[in-house]
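First the structure, then my questions, so here it is.
Only one protein chain is missing from this complex, and each of the others stays in its spot.
Then we have chain A:
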Amino acid sequence: MADDRKKLSMTLGESLRQQGVSRRGFLKYCAATASMMALPPTMVPAIAQALEKAKRPSVIWLSFQECTGCTESLTRSHSPSVENLIFDHISLDYHHTLQVASGDAAEAAREAAMHENEGKYIVVVDGSIPLANPGYSSIAGISNLQMLEETVAGAAAVVAVGSCAAFGGLPHANPNPTGAVSVGEIVKDKPVVNVSGCPPIPTVITGVLAHFLTFGSLPELDALGRPMVFFGQSIHDRCYRRPFYDKGLFAETFDDEGARKGWCLFRLGCKGPMTYNACATAKWNQGTSWPVESGHGCLGCSEPDFWDAGGFYNALSIPDSDLTRKTGYVVGAGVALGAAAGALNRSTRAKAAAKHETVTIDDLDKKS
């Protein structure tokens, strides 16, 4: 217990040093964070100073309709790293997957964190919230909606992690049987940051937290509530295959000559042009690779409704419907209507011809 209190009062810098993180490693993380957040190099010492002195902020992590992929992404991808240690050294007071406590003790921990840090704690949410029926997803007999509303009431900010929390994600996909909605559709009176992705990039999650610890505020957001620094550019704009798009060189299959040469994957369904994320620059697995580099087109997982945006393997320019079948019906309808209109025209002409009175020479003579 005494250890826990001591740990809580430690600054992030002290905590990192205790974990054996070198000054050099720490500064490297600060420089990378500054770079990712598009801040000038002169800001690195300021970030280092702010992070070193920062106390561990209380974080309550709520998991609703989700697959735990976001937590898996965060905890496994870079371990062990400074990013993870930063995450370890926030005071993660409530998290289903990671906490030891269960049942009443777990819920008591959440309530204690809320009361002790009133107005200062951060709520991280992964998963969407079902509105059709509270019974679709509940924790300790509390519906997701109720838990979100009561937890957010005293929070400083809310971070919606993953596309389910940010935009509804898979549960929201048509026909959305649970009536799933995003965090932003419920929380209107607190700042909400959407860190979308299925899953989101771990360094982006820690980057948002680092920004909050450094500046005491949330980063600038785009129209969809995502941090501009990470979601300001599209996959297409930063893709190393982009020159092949410009040259009109496209892979036709996943293992053809073009695919092996790194040609553009547009024809294979890449949604890079409409997807805003940092995959191409931050990469995954300690900067090893990212989906397009490993030979698969971008699914557009950080965009709203990406499950409903047509087939993953259909090119972006293909309309989202069964066109071949529909075209057949439409041509049939057109031929039938055209034939009817043509027949009507013929009949009109025939009637006009029938009504026409032929004038003979004799008729003209009579008139004159």
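The rule is short, and it goes like this: a residue touches a chain if its C-beta (ideal position, glycine included) is under 8 Å from a C-beta of that chain, and two chains touch if they have at least 3 such contacts; residues count from 1.
Convention: contacts and distances are computed from a predicted model.
Here one chain is missing from view; checked against "Phosphate-selective porin O and P", "Peptidoglycan glycosyltransferase MrdB", "Aspartate carbamoyltransferase catalytic subunit" or "Nitrate reductase", UniProt names that protein "Nitrate reductase". Summary of contacts with the chain left out: across A:S15, A:T151, A:S182 or A:N277, the touching residue is A:S182. Contact with the undisplayed chain is limited, among A:T42, A:S294 or A:T324, to A:T324.
Taking the whole complex into account, chain A touches the unshown chain at residues 167-168, 182, 185, 222-224, 234, 236-237, 245-248, 250, 266-267, 273-274, 276, 303-305, 308-310, 314-321, 323-324, 326-327, 330-331, 333-335, 337-339, 341-343, 345-346, 349.
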